[in-house]
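Removed from the display is one protein chain of the complex; every other protein chain stays in position.
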């Protein structure tokens, strides 16, 4: 399939192993959830955990099982509509803002569905697998990893609506590391290569690899911390229209924003709601759950700007993708204690870093044929690119060329700030 | 307590028995529901089943346990806010349209809460009970019966949103009885007594008992059937503005109403969704789940009108309260097969009958002192009175003087039509 | 035409005179308005002055000229749609909330339209006029008087939106009269006659004249003043939910109401915007521009209630209709200086008095046949009755049986408070 760069590592045994591992991780993430937790939808943008578990299975059923076997009998014909997210080419979809109304099928029905799909999929994977099919399975696994992150974002939002402030998992106290002073690294301009070259797996939106012109720039050595963001708040940042984009200012006024999404002020002390419950704000940790508008206003206040996605990628190209990912089970950004100011740190993990680049196609971008062509291309309007993954992203899901995207007003993803000049 | 007419039958042993029976009935109604079913809220007007189970217990905890024992320790201090419906005098309330977001406490937590309250309540009831306290307990039991009906209305709405059309309980086929031709009984005018005289339990809104002037009138011998309502639809009823109140017509246009709430047309055949799933429409059964606007338009089309609540009560005064109530477990209105045209039938049970009377206070009405004063009085604006109970009402909850009330656009309660002239 | 009680005074010469006088009054009311003032619509509920001038002429064109002459050529065929208010039986209507977009026809076009209609109408009136046609003309004149009041209400709202606070007409300083202490007159109960008996002109909603049962009651001798209403505000009236109907409290919160509609607080002093501009609040004058919800909450706070419309009418039956009407050109309610506490004063004029009676049909009410049947009947839902006329009502338009009606949240009409017990 032309839309997917097939990695040479897709040997069948590795695929089977990866399939099992990724699928098991979804199940593991759902384990702390009650049937109620897994069913409810707390806002239009979010989906129930149960729906994520079902939809990722629907993806394999629709794009692999039904494609590879013309006699395939669906597990339940209703699921074709219920768990189709947005693929118009596949057919009708159950209304997105109503996903939380589906109390039936139950959570255990969905676990049975997953088992059924896994059994069927193992037959396909162990068979004489077509490389094009293997490539779609690979997409399906990366797709499931995206939904693992969404599941955690959405559960965090749901639990945050409960005045009892329940924790997704128990809190573990950890030593708080120091944070270095903010400094900047300089980069020269020139023509560079941008995007995925097809050596490893990539999504269609990372391709084609192409030349881009970079102007000289500097990039901050680490993300902005809560303490630094508090200085912006204390300086009246949320009340000074001159710091904001016009759309941003309208959004601040409409929602009465006064602080990042999950911050709460009680008796003049700041707390932050996290997947481990509500805790006092950690000054050294990266600020998180802010919108593009807030990141942009902060940067203006700090006499800086956000980087372009090309600037970010160039800096990240020669950096290892180590960082605070979902595997660490912190599920919250952390100060990293680094004192090395010679190059940017924490580019990967902790917080998705807003760039000033709107999410548009790369020169020469082609949407793949068929329903899979709806995967990315149709969202290339009105959203901004974020880079680097965060503390709820699977580590192996991320890479320097990876393009995430959200609307500038979105805050429920783990978005943070890295400055540029 | 002046707001409640204490019935002489409130001997302590009977109260204990009644308490146990009413509370057990709530638990029984929740039994067919999964934790997911019991948690989700399908529209702002509805509440989750779990919330109904908790709120009815909160009522006893707040108005009986905490009142009768100044050292009372609440089961969970969070519940004071979470399960307060609308009593501003008690304090803050968790936002009504967000009740469905409370995945915690879990359904089993709420069952534990119920047990705890029941244990505490039995101590109060078996003790040296104050008559005023006994009267509040009586209110609490009638209150819980109201929520039993709401629980079934709300679950019906929730399940109706699911394209799989799940049944709350299994369907039992029953013989369909015949329905007599529609005819009318005549009543003379004169001054009559209206409202509850205090002999038995009544809500404050049924009091004081007072004189009212009745003009000569006629009342239909039975409710309008699905077949009769279909004739209205076939005659273009939903497309002829001249049949409708202005607000009704605006509502029809806004929601594109073409039939009663749970009717569905597939391949030119009408089906009706019910608590036992989706089934072909039964022509002889009373039409149900229509708004006041539809009842009013139907009446105008049929050259009749809806009765006033006084006309209805006068006719009902000398009628036994037999009928199709929740205890029959039909959970849907039925044709009753009666051929007796000498007096109105089915005044009680089957469908709540819309009257043309706005819900306003009776002459001399006084809201009781304290929080309980918010029970009824503050809703006396913008709603219409319905009479007679329905197929999901507890039988012993109903009486001739009972006033139910809904907004004219509401359809999810079991509202139907009885004509007058 | 059965819908209109023809008054014996409808001799032709008197009709011609009345026609000329009423039509001239509309033109006079529009005189202080610029073409811009007459064109703009400041909210959905209001209409432009130009539209009122046109619609009242459309009424005569549609219901008199086109009915009496089958060869009648309309002044402009577009007007049939543009200036139809809500008569579905006549045909389509231009969207109500967009009436203010009709910059063409111009104000002078509409004046030409009015002249044309007047010329045609004088031929009809001077001819051998059919009594039924005379009766419709009579309705048309009362209809035009209603729109005269609406024109002033709507212009007041429009000018109030302008930060410059322009006056409709110049302010004339007048001596402020004293106001007596509030006291109550007692009335016995019994069966009384209610509604219009057909002696003089009446609208269909005032008929049929019928018996009603009155319970003993007391009625305040005058409306509530600004000073008294200020005491309610100072006592936290707008912040105490226990004083309000549930719908009223929701409305207060939604709109952040803190005072009557046109009150403005500058440097801790209260001003009131009026048709003669913004002026310091007059303590002794009746409070005006409050909703039903506010009237009801005030009454509860004052340990009283609002009267029923029957109670009001019984008291008004033997009172002369003198009062502060549009002819006085105050265009604002005034203290009347009366010290007579033996009977209610200011029942007529100054402020429309909210009653606790929902606007529903009288027993035996029939909507007239034809389009004119849409005049009143279809609005009998969700609104409350007000009685007595106000300072912008034509004096001869009002009578004891007159029923005005608005939604309980409406404030832009001149609504005030008279208490009952």
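Letters A, B and C mark the chains as written, and numbering starts fresh at 1 in each.
In this text, a contact is a pair of C-beta atoms (placed from the backbone, for glycine too) under 8 Å apart; a residue touches a chain by one contact, two chains touch by 3 or more.
What you see is a predicted model; the values in this text were computed from it and never measured.
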| item | value |
| --- | --- |
| Left-out chain, listing which of the shown chains it touches | A, C |
| Sole residue of A:21, A:164, A:177 or A:213 that reaches the chain not shown, by the stated touch rule | A:213 |
| Contact with the hidden chain (one of C:26, C:42 or C:84) | C:42 |
| Option from A:241, A:265 or A:339 whose C-beta touches the chain left out | A:241 |
| Of C:21, C:89, C:161 or C:191, the one touching the omitted chain in the full complex | C:161 |
| Chain A residues that touch the omitted chain in the full complex | 86, 88-89, 191, 210-213, 215, 241-242, 244-249, 292-293, 296, 356-358, 360-361, 363-364, 373-374, 378-382, 408 |
| Hidden partner chain, residues of chain C it touches | 34-40, 42, 78, 81-82, 94, 98, 100-107, 158-159, 161-164, 166 |
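By definition in this document, only the chains that are shown with their structure count from here on.
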| item | value |
| --- | --- |
| Touching chain A and also chain B, the following chains | none |
| Separation of chain A from chain B, taking each centre as the mean of its C-alpha atoms, in whole Å | 47 |
| Distance from the mean Cα position of chain C to that of chain B, given in whole angstrom | 38 |
| Inter-centroid spacing, chain C versus chain A (mean Cα positions, whole Å) | 59 |
